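First the structure, which I've put down as structure tokens, then a few questions once you've had a look.
Removed from the display is one protein chain of the complex; every other protein chain stays in position.
Presenting chain A:
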Amino acid sequence: MSAQLGKVLALIISDRFGPVVEKVGMYLFQYGTSPLLYIVKNTGLPLGKVKESLCVLIKYRLVFFVPNKNENIANYTFIADNVLLMLRYPKYIHLIKRKFGDESEMIVEEILQKGYWTASDVIQKVFQRLSKNVDNAVSFGQLKDKFVSLVTAKYLVRIPYSEEDRPVPNLILQEGELHSISEIDIQQLVISAKTGQPFCFPDQGVYWAVNFDRFHQDMRDKIIVAAFTRKFDENAGELVRLLLQQMYIRTQPWADVSNPVPIIEIKDIIKKQTGFPQLNVFFDQYVNVIEQDSCNLIRKSGEASGGSFQIFLKEAFTQFAWEVIEQCVLEKLDSKAARIFRLVKLKQYIEPDQIQQLAMIPAKEAKRLSYQLFEENFLQIQELRKAPVGNGPSKSFMLFHINLPQVAQMILELCYKTLFNIMTRRSHEKVMNKRIIDKKQRVDTISMGMRAQGASEDQLADIEEMITPPEREILEKIDRTMKKLTLVELEIDDTIFLLQMYLIYE
């Protein structure tokens, strides 16, 4: 909850919902939980606008409310984390597309766009979208199956509802209802699609939303598997993937350490697979190599049933966070600074003299770099003072050390700042080139309209020529810039995810 984060959130909200909603959201971010009238008074917006904004924010699960002591008034609270997740929506959609295919992707996309929706409505909407594409016809039954499988895989969850009629409803959810699918009447869907009449479906009032946690679980596993693939090879990556898969049978998804997984289970799965012949042949060796590696993320916990193994998720992310920070030091300062940083990490507490000796860096440079690291807050100094004995010279030791959670938090803040900078820059570029972008859009609309009317190629070429070659060049450049900024925005989000994972585990 920093000012930097607030700035990023403000940008995201105003990008998506406009300035009024941004004002309300930012008020709640800054002042914390507040009732409606406070917001109205302090933002200076008319009551209607504030109400509307709150509705929007609640709809997208960016704000939740609980009844005040006076049960007729609600207290609204801003959920900052969910706002940042809006940047991650493309990733969620992509993940679903890879795992479940195009139809499921559309279902998730629609739900993300709406915030929450009923099953029947989503299916109807997706059906409409798909039916435009003739050669790819899908029946309602298939779509329903896709939806059900998303719910059973816990990518979609039911959101709480209220049963009693009160000014401020208490939202509840019965146990077991979170992932239990309700009735979906395909018959009615078909009829409604044919007649085009709005229909009262049986699952009205049963709303579904995306379960971010489940997506994060997948993303977390993906990071771990990718890391192992990079460090060892694909076979080792596959082994870890299967280990994680088997872990879920026995362990809570967010546990620090998995419960022991018998290795024989994984061996059986690999035997049935054909994709990794190497892994099949050298299975025991791979297990050995990974277990004995110095990273120590997978450890043997017992000899039962051919050996059972645990995977240390918390430690994995601690090591990843270290690597992220080490890279920051490397890029920001120097490889020598990174060496010093790692040395301090290995020794935990170290004197300046030892640094220059062990890191093989000239005394002066070692001193400069370690104090620069200290200045940039990567290192901390612990001073040990000896109690002065008599009137002799008082001795004190200076020890460098690293406070990882603090450094991780600092890098996270830097990520927010970068995100803010990139978004600001992008909107700035848009404003600066507004005239030319507008012109391009106008030309595009005209040429599209003319094409629809059946204009000849010559006429179309005339229209196209309204954009001069220099202008075209500028447009290309803007296009490149935008792509670059968007790409980096997604990559920064990856870093944020990694660091957040570490901080959550911590």
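Keep this in mind: contacts are C-beta pairs under 8 Å (C-beta built on N, C-alpha and C of every residue); 3 or more make two chains touch, one makes a residue touch a chain; residues count from 1.
The rule we apply is simple: contacts and distances are computed from a predicted model.
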With one chain of the assembly withheld, which option in "Ribosomal protein L19", "Trafficking protein particle complex subunit 12", "DNA-directed RNA polymerase III subunit RPC6" or "Nuclear pore complex protein Nup85" matches that chain's UniProt protein name?
-> "DNA-directed RNA polymerase III subunit RPC6"
Among the options A:80, A:289 or A:503, the absent chain makes contact with A:289
Given A:163, A:438, A:476 or A:491, the residue that touches the chain left out of view is A:491
Sole contact to the chain not displayed, among A:210, A:338 or A:407 | A:338
Looking at A:359, A:402 or A:501, which makes contact with the chain not pictured?
-> A:359
For chain A, residues touching the missing partner are 7, 227-228, 230-233, 235-236, 281-282, 285-286, 288-289, 294-295, 319-320, 323-324, 326-328, 330-332, 335, 338-339, 342-343, 346, 358-363, 365, 411, 414-415, 417-418, 420-422, 424-425, 428, 480-481, 484-485, 488, 490-495, 498
